[in-house]
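Complex shown without one protein chain; remaining protein chains in place.
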Amino acid sequence: MDLSYSDEEKAFREEVRSFLAEKLPKELRDKVAGSDGDGLTKADMERWHAILNEQGWLVPNWPKKFGGAEWNAVQKHIFEEEAAAADAPRIVPFGFSMLAPVLHKFGSQEQNDYWLPRMLNGDDWWCQGYSEPGAGSDLASLKTTAVKNEAGTHYIVNGQKTWTTLGQHANMIFCLVRTDKDVKQQEGISFLLIDMNTPGIEVRPIILLDGAPEVNEVWFTDVEVPVENLVGEENKGWTYAKYLLTHERTNIAGVGFSQAGLNTVKRLAKSEMAGGKPLIQNPHFAARVAQVEIDLRAMATTNMRIIAKAAGGGTPGIEASMLKVKGTIIRQEINDLARRTAGVYAMPFASEAIEGSNAGLPDPLGAGPVAAKYFNNRKLSIFGGSNEIQRGIIAKVSMGG
Amino acid sequence: MDLSYSDEEKAFREEVRSFLAEKLPKELRDKVAGSDGDGLTKADMERWHAILNEQGWLVPNWPKKFGGAEWNAVQKHIFEEEAAAADAPRIVPFGFSMLAPVLHKFGSQEQNDYWLPRMLNGDDWWCQGYSEPGAGSDLASLKTTAVKNEAGTHYIVNGQKTWTTLGQHANMIFCLVRTDKDVKQQEGISFLLIDMNTPGIEVRPIILLDGAPEVNEVWFTDVEVPVENLVGEENKGWTYAKYLLTHERTNIAGVGFSQAGLNTVKRLAKSEMAGGKPLIQNPHFAARVAQVEIDLRAMATTNMRIIAKAAGGGTPGIEASMLKVKGTIIRQEINDLARRTAGVYAMPFASEAIEGSNAGLPDPLGAGPVAAKYFNNRKLSIFGGSNEIQRGIIAKVSMGG
Amino acid sequence: MNFELTEERQMLQDTLRRFLRDRYDTATRNTILDSATGMSSEIWTELAELGVIGALFTEEQGGFGGKGFDIAVVFEELGRAGVVEPFLDTAVLAGGLVADLGDDTQAALVEEIIDGGCQLAFAHGEPTSRYDLNRVQTSAKADGDNIVLNGHKAVVVNAEAADHLVISARESGEPGDDAGLSLFLVPADTKGITIQGYALLAGGRAAEVMLDDVSIPASARLGKAGEAFAAIEARTAAAAVAQCAETLGAMETATALTKEYLMTRKQFGRPIGTFQALAHRMSDLLIEMEQARSAVINAAGHLEGDRKTREVNVSATKNLMGRAGRLVAEDSIQMHGGIAMTQEYELAHIAKRIVMADHRFGDTDHHLERFIALAAA
Partner (left out) sequence: MNFELTEERQMLQDTLRRFLRDRYDTATRNTILDSATGMSSEIWTELAELGVIGALFTEEQGGFGGKGFDIAVVFEELGRAGVVEPFLDTAVLAGGLVADLGDDTQAALVEEIIDGGCQLAFAHGEPTSRYDLNRVQTSAKADGDNIVLNGHKAVVVNAEAADHLVISARESGEPGDDAGLSLFLVPADTKGITIQGYALLAGGRAAEVMLDDVSIPASARLGKAGEAFAAIEARTAAAAVAQCAETLGAMETATALTKEYLMTRKQFGRPIGTFQALAHRMSDLLIEMEQARSAVINAAGHLEGDRKTREVNVSATKNLMGRAGRLVAEDSIQMHGGIAMTQEYELAHIAKRIVMADHRFGDTDHHLERFIALAAA
């Protein structure tokens, strides 16, 4: 047992830190600070991707032969921790850490040769076509169909996907589609790459309860997809999907984001006055902050234990589900604290319909839209396998039920 | 809407108060204070019953024709509140408020004429034979059998009852027994009155985790019970049992006990020192106390709303289940606070096996066995229909599921 | 002891509930939310005609209610429907202060308010006062026969729409003193008043109100000089009762929507409400609903009581509503899943009303601390 980082790891952290200090543009940093990056434009995110790509750090999880850095779990953790602390934008994961691993493992040489460079150069913006209306967490019940045409050159895709994050920016979508109705759910699913400029595709924004236009519905009507865009074998899509989901699970605890968020809360509570004293000195408020900080410290260690296990070649089992549940509880609690801290100034709201921007909102603390953030992050415990689903998995596995 | 008591009700409260001030013996009061009456002997309880009986208040819920006072719900509540505040012993409910109502409604004239006076005079001490090992909350699955003998003069009872509270003091037990195996569970149950001195009955104490010998197992081996001791009709016992359970539900919220307990906590926390100041002045401790006090104030009003409804002839539905859940949560939280308050002096324990008594235990605060009480009262959310069962009832009724 | 509504209140409740069910659905409200004024003058007038505003004033003041339970009945229904129109600000707060303290000339305004013909706002809080009622820095200085106001009022709800502002200012003492505070009834278009408006997350609009050498006649003062604190505290208590009742109504809607969703939405082939974990959580919400209803009754029932009783109950209730409200809002969203994350679904607005209520008149922690202090006093 040893809780300290090795010299190599410490050196790596230094390297990351100086890179961020040097290369992370202030405009991006300011947009991320407090608001968790909700204010970032497509151009902002592409700019950050380019900067990372130039450094060779855009796809740290990729194998070297595909141009990746092959960082181990500890390195990845250090980067995530430092990036969050420096208010760096998050890397948009859909292409780099969700689709790419599937292509690496199941894609053809041609597919890898064609799609990966475009991804790195920012030629393509990928989004994910998994969830469907009414399916909720029961992913395998998907209804979007893909039927091969007479000539066998194309799949004809019909159906609807939903909760497609940042779909409004995307020109490509990877989809789970049903290619066989007559077998049991999991066995009739295929994995398709679809150009969103193909006729018959319509993207409609879903406005979230905080007014954020970040997720979308995507409608498919007789959309023609070349058969070359099938990944792996037909009807094997469920296998690829599950493989992808395990990769989606990295950084699931969000320790870095929680630490950054907690620091923001402390900063705000030092300037906000309550009863003539800084709020941070109020024992009841201080108790809330300390409580979540103590929980976060413990979870950070749990996270490191699992990372060390992964670095040692072990595969995280239900620990991932445990981190998802506890991690979202802690992040949401921190969002709640930020909201409380702002007091009456949490009430103002940049109504898109009217002002069209944050400008002119009173914000003496520089807290940003903390209340909107609080509501937006209710999604953390709902999307990506709700906490109820995770609890079910934990119980099933641990009780062998 | 009006939150104040009527003049009649205020006068009644005064009458109860002066009665308690005058007639409640100091020895009893002292035994109840803090420890919730665990230290009371059989004689103590019988003494208090006699005092109440002399006043005509032993069976306030009985109809006048059986010698009761026919108090309405508000009067009952006032008495319970005042009795708890005065640290009066609780009335042992098994005969007076559980069996008696069943006899009133379903018993024969002879049974009422014979058993009720004996009850009032303290000739009989009744206990309840409902639960059986392994049945848990699934009461109707009971296995104890009663078979009529050839002559048809007696039932022969075989089986086992458990969690029989204060069974060690009792000379009579009312039991649910199975008189027909061939019909569906609920339809083969009968309600028997059994003399515990009959050959074949054995009572074994169950020591609870805090060392308290308050519940028992009762074993029946070929126990002969005269057929006259059948209440109502054979195989109709389940109806009577359900009727009894609704009566068991009075004072389910335990508001009075919680108020008394909270006052004790405040008293203790005024003398216990922490960091050189009285514990009650510690903001974190004060917050815990205030939080539960605020919840208790609200629940007290919920309780009054239901009581007013009942006094107005309405029947409480799932509100009783709601009060059971919230009431036990609040009482257990107060037990937890009392334990915390005592600090290191919560650790000592009057081990029956050795000292045989509380004497000689250090207790500078005069807190009593607060930790033992905390563990003992875990039973509140388990016995009498666990909180999980109650939540199930609430959901079923309210969602019509 | 009696927990039945009087016949009048029962009637008001029924009328109000029926009217809002028919006239104030999600779509209607979302149009109102996207409008520049953030309210519907049509709805305002019709509700005024139904007597909603009159019910908030006593007979002496020209209304037909004004007691804690009158306020609670009205606002529970407004909350149930997620109404965003500023009845609380115009009638309970600012209007109430005019009715409580105003001389005959000033009090004449109340009749206009009750008829729905005029809007008011209470300009009291300041950027550094958070939830403390006595941290007023805005100054009121005599200048001949006139009084000159200078200061910055923060998040003044309904300021843009208001014809008159009730402004608190300090004539003596320091921020944090109860003594020295006065109130002034001032036309919103008085020279020196700048109003910078914006929308609020949970609906309605507010503004930063800048007071630069606002010169008003001494006759604009409401009540005695420097003695306004007691009235401010009492009216804030009434506003808290209104807000808690509104939150209770919103919580009723949230739990009703959730119950309905749990019984209709199917997953893995069953209504999700039949999954025991959700069923038990629903039960816990319903238990907290009873707690919340009782808390509102306690605050409303003691609004006419002595100061300590009133404030102890207000703080206890605000604290409980803050906790129960957050639980109901968060769990209702969680049990719904994705659908509740979308703006077009009724719960989205309702949840925001519930949670954001904790940011006005003191949050759950503020009132826990206050309850401790009051109980100890």
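As written, the chain order gives the labels A, B and C, with residue 1 at the start of each chain.
As a convention for this text, a contact is a pair of C-beta atoms (placed from the backbone, for glycine too) under 8 Å apart; a residue touches a chain by one contact, two chains touch by 3 or more.
Keep in mind it's a predicted model, so treat the numbers as computed, not measured.
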Sites on subunit A contacted by the missing partner chain, in the whole complex: 1-6, 9, 74, 283, 286-287, 290-291, 293-295, 297-302, 304-305, 308-309, 318-319, 322, 325-326, 388, 390-392, 394-396, 398-401
Hidden partner interface residues of subunit B, rising order: 131, 136-138, 162-163, 206-211, 272-276, 279, 282, 284-285, 288, 332, 336, 339-340, 342-351, 353-355, 360-362, 364, 371-372, 374-375, 378-379, 381-383, 386-388, 391
Touching residues on subunit C - with respect to the absent chain: 275-280
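Just so it is clear, only the chains that are shown with their structure count from here on.
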Centroid spacing, where centroids are CA-atom means, of subunit A and subunit C in whole angstrom: 38
For subunit A paired with subunit B, centre-to-centre distance based on mean C-alpha positions, whole Å: 54
For subunit B paired with subunit C, centre-to-centre distance based on mean C-alpha positions, whole Å: 44
Multi-chain contact sites of subunit C, meaning residues that touch two or more partners: 368-369
Residue list for subunit B, restricted to those that touch at least two other chains: 283, 287
